[in-house]
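A single protein chain has been omitted; all remaining protein chains appear in their positions.
Let's turn to chain A:
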Amino acid sequence: MTTTPFPPPTAKQPASQPAKSQPRLPARLHADTVTLGYDSRTIATGLSVAIPDGAFTVIVGPNACGKSTLLRALSRLLRPQAGRVILDGGDIAGLAAREVARRLGLLPQSSIAPEGITVAELVARGRYPHQSFLRQWSKADEAAVAAAMQATGIAALSGRLVDELSGGQRQRVWIAMVLAQQTPILLLDEPTTFLDMAHQIELMELLADLNTEGRTIVAVLHDLNQACRYATHLIAMKDGAVAAEGEPSAIVSAQLIEEVFGLPVLVIPDPVSGRPLIVPKGRPGPAPGLAAARAAPHPPVPAAAGGTPRPAAPGASPQIPEPHHD
């Protein structure tokens, strides 16, 4: 993942100005000045976002910034109150649900596994948009389900009941179901939630592999460091607007993170990948109420993190901004 097929478009743009994102990169899927919300509650106004083809796009942002809402709109689950979501040049709202489901797969935040269903049966349900009343289990269905289970490493679990699997295994089953849908674009809403760290990394690497194989991936993530490490295109959202977007190394700075999340951080190069690594500074001192009670001052931030970047991984050339001190 050292080469990126597109230039970082909004690099060096001051984070305080919301990035104006025109679909200047080839993008089959983009939102065109959409207003998003539920009933009377508006979450985003005039939002434009393009999903670069072939990229691994990760959307980050604080809670309630509208990132999941954006993903729902991009996948046609939520109809914009104004504006349009464009898929392959046409308004996605005008396409049949089945037609969308053949081009774009979505892993929702929560799905329900029917009681007593086995792994292969659940994965096979991902084939729905390719099936019909008369053609319910074609050879192509069989091949797609087998390939999806292979890719997610659950082929050995094929005959097991989904109820009996661990959380990590179950999440891979759901991902296999979306993979069996065989869509060129794949959207995932917080796919790593509820997974332990090893399973999170495993899942992110699976997504990176799928991306390398040519699928366009969009994921909403909470973990900024995972986002920086695996994304080829990062979209940082705040209050229903895009605060910055581009290649992680180009846009992630302490200033951006503090602005978007309101959290003072250090940004250093990740010793493994050379990409930005975000280290929260935490509270500068004891809580005000406890200040008097505590005699000793809060231990200072270790000096080692103070700005001598460790050697980056070969090939990676991250532009690490100076850690932002205040």
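Note that a contact is a pair of C-beta atoms (placed from the backbone, for glycine too) under 8 Å apart; a residue touches a chain by one contact, two chains touch by 3 or more; residues count from 1.
We take it that contacts and distances are computed from a predicted model.
From the set "C-type cytochrome biogenesis protein CcsB", "Iron ABC transporter permease", "Biotin carboxyl carrier protein of acetyl-CoA carboxylase" or "ATP synthase subunit b", the protein name that UniProt assigns to the chain left out of the figure is "Iron ABC transporter permease".
Here one chain is not drawn; of A:Pro129, A:Pro191, A:Gly240 or A:Pro269, the residue touching it is A:Pro129. For the chain left out of this panel, the touching residue among A:Ala101, A:Ala151 or A:Ile278 is A:Ala101.
Looking at chain A, the residues touching the absent chain are 38-39, 75-77, 96-102, 105-122, 124-126, 128-129, 131, 133-139, 141-142, 145-146, 149, 158-161, 178, 181.
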